[in-house]
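Here it is: the structure, laid out below.
Yeah, one chain of the complex is gone here, protein chain that is, but the others are all in their spots.
Lettered A and B in written order, each chain numbered from 1.
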Amino acid sequence: MREFLRHARLAWYLGGIGLQRLMTYRADFALGAGAFLVRVGVQTAVVGVIFQFTPAVGGWTLHEMVFLLGFSLLPRSLDRLFTDQLWELGRRLVQQGEFYRYLIRPVNPLFALLSERFFHPDGFGELLVGAALVAWAGHHLDLELTPAQWLAAAVLVFLGALIHMSVKLLFASLSFWTVTSFPAMHAANQISEFAAYPLEILHPVMRAFTTWCLPFAFTAYVPCTYLLSGDAGLVVWTPVVTAAALAVSLTVWHRGLATYEMTGS
Amino acid sequence: MNPLRPAFRYTPFVTGSLQSLLRYRSMFAISAVTAAASAAMMIFLWRAVHSSSPDGPPGGFDTAELTTYLLVAQILGLLHANRVDDEVSAEVYRGHVAAMLLKPVSYPAVRAFACLPVIGTNALFAGLPVLLLFALLVPLNVPRPVDALLFAVSAVLSAAVAYLVNLLVGMAAFVTTNTWGIRLMKQTVVAFFSGQMVPVGLMPDALAAVTRLLPFHTMVDSPLTLLLGRYDGVPGILGVLGLQLLWTAVMCAVAALVWRFAVRRLEVLGG
Partner (left out) sequence: MIVVENLVKEFRVPEREEGLSGSLRTLLTRRYRTVRAVDGVSFDIPAGSRTAYLGANGAGKSTTVKMLTGVMTPTSGHCLVNGLEPYRNRRRTARRIGVVFGQRSQLWWDLSVPDSFRILRRIHDIPDAVYQRNLRLFRELLDIDALATTAVRQLSLGQRMRAEIAASLLHDPEVLFWDEPTIGLDMVLQEAVRELVNRVNRELGTTVLLTSHDLADITSICDTALVVDHGRVIYQGRIDQLLSTAGQRCVIFEYRGGPSPEAVAAEVEHALPGTRVRLDGQRVRIDHPVGLLSSREVLSFLLERVDLTECYVPEPDLGTVLKELYTRNGHRGRAPGGAA
């Protein structure tokens, strides 16, 4: 408990440093956030073009699909705000022998790693755009949420962020064995974008895969189905799936730490 | 003197790049998985549109044609993933480009030769397996031999345009340290305006007009227009290939200008 409080205080302090750094590198911040705006813009444009030809895709209307797209950005951006340094782990920290520095500090190594990029600026743009899309689509859908549903939505966003983090941590940890795992992380990230589309349109195998193997379905599709239709069939599984994903990735991470070979002299 | 002699100076860069590529064999498998997953996503999305579209097949594409378009678009994407943007920006960032200026070779040419094996191995070890996999699973359009040949020519030109785009993006590292943001932006813009996500023929008129003014559609839409035989006789073919050649030339000129500017800056500021 004392250790937990110490880490919480440190997180607060390092978060402040992250924000301070954001001010120092304003141009980089603008570029990163801009890149995400462009991406969301393109995703929205694709949805827009699709609905020129059809009133519904897999049973989802335009506004429902925009809601899904916007919601998918919330857990993703929350995850990006705090765990972006995992990309560096997969990309070069093991390869260039720099990872050792997280092992010689008297804090949890995972915390030490992530804390180097708390409040990663690219996440902010995504968070705002996601919220705006959800609000716009929700307004057009005349969505009325009960207080319990609001609470559930917040919890689901948080759990979704943990799922994103788990998958990223899992693939980043592979670099302890393979030296660099950036391509694998990239592939997983590509698959995570499926979460922004209605899973009804996918082949059942792919659907099962994104629900139970790389459980990105629980980051957007499942919560949105629940919020839009009240269908709670799958959503109750979200905490279980999140816990399982965390358990698997943390196990692999710890195994990775034990096999870490600091290369070079 | 052998006129090809200067080109031989670059062969070490070709074999060197090939050797370092082959070391990471899992990379091909992962590229293939990524491309296959993206292709599947796009194909399922458009099939869903197709099946629920009340006005018949959109844009005059039948299912096989649409599937072929979306699949081959992703495979072309593998030929465009030449890592030039990555490597150029990394070398600019670390100051290695200045050292390259001391060698009796042209840096852009070095990068061009070094990316040849990347394209070749990607096509062979990632593109081909993905194509075969989908051919087994979904009905594809079988092109006429002449269209396949035209596609091959056009694909080479599309790879040239992709190289030039990536070279320019990589050189952005001379002015900003957040090359990652620029690369992401490029990736998104190219994916959309090349036709990879929405075939250009399916875009609303205004959007399609903008798309045709940009160079990116020559990277995906042009080769696919030829592959699917969606052109009007010989003038149609010449129009498509001519536009690709034109953009290659324009981008070459821009890249040369930017490069000269960058070199002058390097000479003044030092590495």
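The working rule: a residue touches a chain if its C-beta (ideal position, glycine included) is under 8 Å from a C-beta of that chain, and two chains touch if they have at least 3 such contacts.
Note that the coordinates shown come from a computational prediction; the quantities given were computed from them, not determined experimentally.
> Of the residues in subunit A, which ones touch the absent chain?
6, 10, 13-14, 17, 21, 25, 96-98, 100-101, 103-109, 112, 116, 258-262, 264-265
Keep in mind that, in the parts below, only the chains that are shown with their structure count from here on.
> Please output the residues of subunit B touching subunit A within their complex, sorted ascending.
Interface residues on subunit B, with respect to subunit A: 24, 26-27, 30-31, 33-34, 37-38, 40-41, 44-45, 47-49, 52-55, 58, 176-178, 180-182, 184-185, 188-189, 191-192, 197-198, 202-204, 207.
> Under the touch definition given earlier, write down the residues of subunit A that touch subunit B in their complex.
25, 27-28, 31-32, 34-36, 38-39, 42, 45-46, 49-50, 52-58, 122, 178, 180, 183-184, 186-187, 190-191, 193-194, 197, 200-203, 206
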